[in-house]
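Apart from one protein chain that is not included, each protein chain of the complex appears where it belongs.
Chains here go by letter, A and B, matching the order in which they are written, and residues are numbered from 1 within each.
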Amino acid sequence: MYKIKKENLTALYAAIAAENDLFLPIKAAGQTNFGLWTENAEVDIDTLKTVKSGKDIFFPQSETLYKVRREEGKFAIDGEAPRQTPFVVFGIRGCDVRALAVLDKVFLSDPIDSYYAARRQMGTIVSLACGKPATSCFCKVFGVDCAEPEGDVVTWLVGDTLYWKAKTKKGEQLTEKMTSLLEKADEAAVEAEQAAIRAIVEKLPYSKLSLDKWGAAAADANFDSPIWEQMYKPCLACGTCTFVCPTCQCYDIKDYSTGNGVQRYRCWDSCMYSDFTMMAHGNNRTSQMQRFRQRFMHKLAYFPANNQGMFSCVGCGRCVDKCPSHLNIVKVIKAFEKEGV
Amino acid sequence: MQELINKAKTLLESGEVARVLGWKKGEYEYDPEPAFFETSESLKDFVYNGFCGANLSKYMIEAGKKEGKTLVFLKPCDSYSYNQLLREHRVDREKAYIVGVGCKGKLAVSKIPFEGILNISGAEYPDAAETLTVETLYGTETIAYKDAMLERCHVCKGKEHVVYDELIGESADTVDADRFAEVERIEAMSPEEKFAFFQSELSKCIRCNACRNVCPACSCRKCVFDSTAFDSEQKANTTSFEEKMFHIIRAFHVAGRCTDCGECSRVCPQGIPLHLFNRKFIKDINALYGEYQAGSDLESKAPLTNFTTEDAEPGVGRG
Partner (left out) sequence: MQEPMHECKHNPGFMRDTLVPQVGIITDIRTETPDVKTFRVEALGGGKLFEHMPGQCAMVCAPGIGEAMFSITSSPTNKLYQEFSIKRCGVLTEHLHSLKAGDQILVRGPYGNNFPVETELKGQNLLFIAGGIALAPLRSVINYCLDNRENYGDIDIVYGSRSADDLVQRKEIEEVWSNIPGVNVHLTIDRPQEGWDGHVGFVPSYLQELAFDTNRTAILCGPPIMIKFCLQGLKEMGFAMEQVYTTLELRMKCGVGKCGRCNIGTKYVCKDGPVFRFDQVDALPNEY
């Protein structure tokens, strides 16, 4: 266990950034999101939830897959090389780290997605425990301990001191390089902080959500429930929930004309969008009810059915905070809990 | 609030309306959702308080396609949106029973700067207090009602409903800011400063389309940005150019029709002050063609769709 004064963190960031790209929560135009550290960046590790999760760093909202050059009617393909340089993610919370395990199930299953896999290999994760969990948090329901997040290095911000503990080989390598800035610490302060955090988590209103009605068996059991029809109507069919979600991984592949060629890129897509499943001769999810159902069934039933019971939700609560119509996964879980099926 | 529920019950039970469009209780005071109620029994979940900011007028497009009348509760500013939809033949007035509800200014939980908010009292209607008491996981806090109000309420269009079948409840005067002050501040910037301002705001955009989907003026059956037939179908912020195009094209498209209801800014997950684009257009329209408030009536000719020989010719290079 090591520690560093909060006021010295800028030196730590500079030291990390000297050798690696450093991604961390940065406040810009009033909102905090993960971004690349620069000397002028306003680092904000106090805000509990970045608007977008840390998903972007491993699965960017938009990324080029390849470029096609067109010369005299012939095509030549220049593939985008997967990331080859190491980077560090600092200040990512327990729920967002767990979300990477969910994304791994998708992108690291056969056939492996080279772009994502390379970023996972190159990235070192320095997570940050949540000192003040919020009302909308329910990570406990999915077995995440926000007092002891996963990661290569785990940190705790206690008062004006950041405590630092390496958990993996990657984490130890990073720690070794930072030893001149870190001083040895004992565990006492962190243990007290963890006890305080866990006490708050116990009091969180959503910590006791029941997932009994969900999991693989729900794929059949909940599909035809009348609850979907009752609930979907306020849904605006926007993509807010999917884009702030750390586990939503649906994507589109699109072309961007560059004049004498085409840039083929992949971008986040949303199952809430009306054209998501539309093709030239038909669409299998024509109503917003079906699209609404798809999102929650995917997270709470289909995904666990295909991934040994793992849910595709980590309880970060961003959709709870951000839905323009105040519709969210918690309300869905509770509706099924209440009414049964 | 009980008066609204009673009205809804009476009309549902008499069969005069087939459904009621209002707001449904959420988990807390601060997360009510727009909802249709079809039985008297279901009205037990009806709520109307300071957090019912959602403008229900756009839902009336879909409601109008259903059998029977829909009772809808509209706040004064919402009624402008409804009127504008009426002008554009997007809603069926015959199938609406409009109850104009009083409004004391609507609140945004995002404007309450406390962590772990559990319950908020003081936001009730009609008994809204001047101070909100906020119970959090970390203790109890207070904040002035007006400090938690949506931006649009500080520049409220007024207490009058422009369309209704009946009125229930009083409204409060919430204006304490100049509607065009922020637009003027930006107008006074140098081109470089303006560019920097909009770039910093719009680079936050995640293209979730919440602003478009909530906008009552965005009622096209198929948006040009969703069409596969054009390059404009862009879900991602592929380039900063793309982001700027989206919001500016949208602002152009709703110019002269935007009532300044402020829903775009209310729903933006990244807190982009999108209303500023629309308000700039409103300010210019007012200056060039005379004062005009979209949705205020059904008869007046809209400045951008009506040619007169006296029309100003906005020149190029006005900056």
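One rule holds in what follows: contacts are C-beta pairs under 8 Å (C-beta built on N, C-alpha and C of every residue); 3 or more make two chains touch, one makes a residue touch a chain.
Predicted model, so just to flag it, every value in this text is computed and none were measured.
When you scan A:79, A:143 or A:309 for touch with the missing chain, the hit is A:79. Only one residue in the set A:28, A:189, A:211 or A:278 touches the chain that does not appear here, and it is A:278. Across A:47, A:114 or A:274, the residue that sits in touch with the chain not pictured is A:114. Touching residues on subunit A toward the chain that is not drawn are 65-66, 68, 70, 73-79, 81-82, 106-109, 111-115, 117-118, 120-121, 216, 219-220, 223-224, 249-253, 255, 257, 261-262, 264, 266, 269, 271, 276-281, 283-285, 290, 294, 297-298, 301-302, 305-306.
The criterion applied here is as follows: only the chains that are shown with their structure count from here on.
Subunit A and subunit B, compared by their mean Cα positions, are separated by 30 Å.
Residue ranges of subunit B in contact with subunit A, taken from their complex: 26-28, 31-36, 54, 59, 115-118, 136-138, 200-201, 203-204, 206-210, 212-214, 226, 228, 231, 233-238, 266-267, 269-272.
Residues of subunit A touching subunit B in their complex: 28-31, 33, 48, 51-52, 61-62, 132-135, 200, 203-205, 233-234, 236-240, 242-244, 252, 254, 256-257, 265, 267-270, 273-275, 322, 324-327, 330-331, 334.
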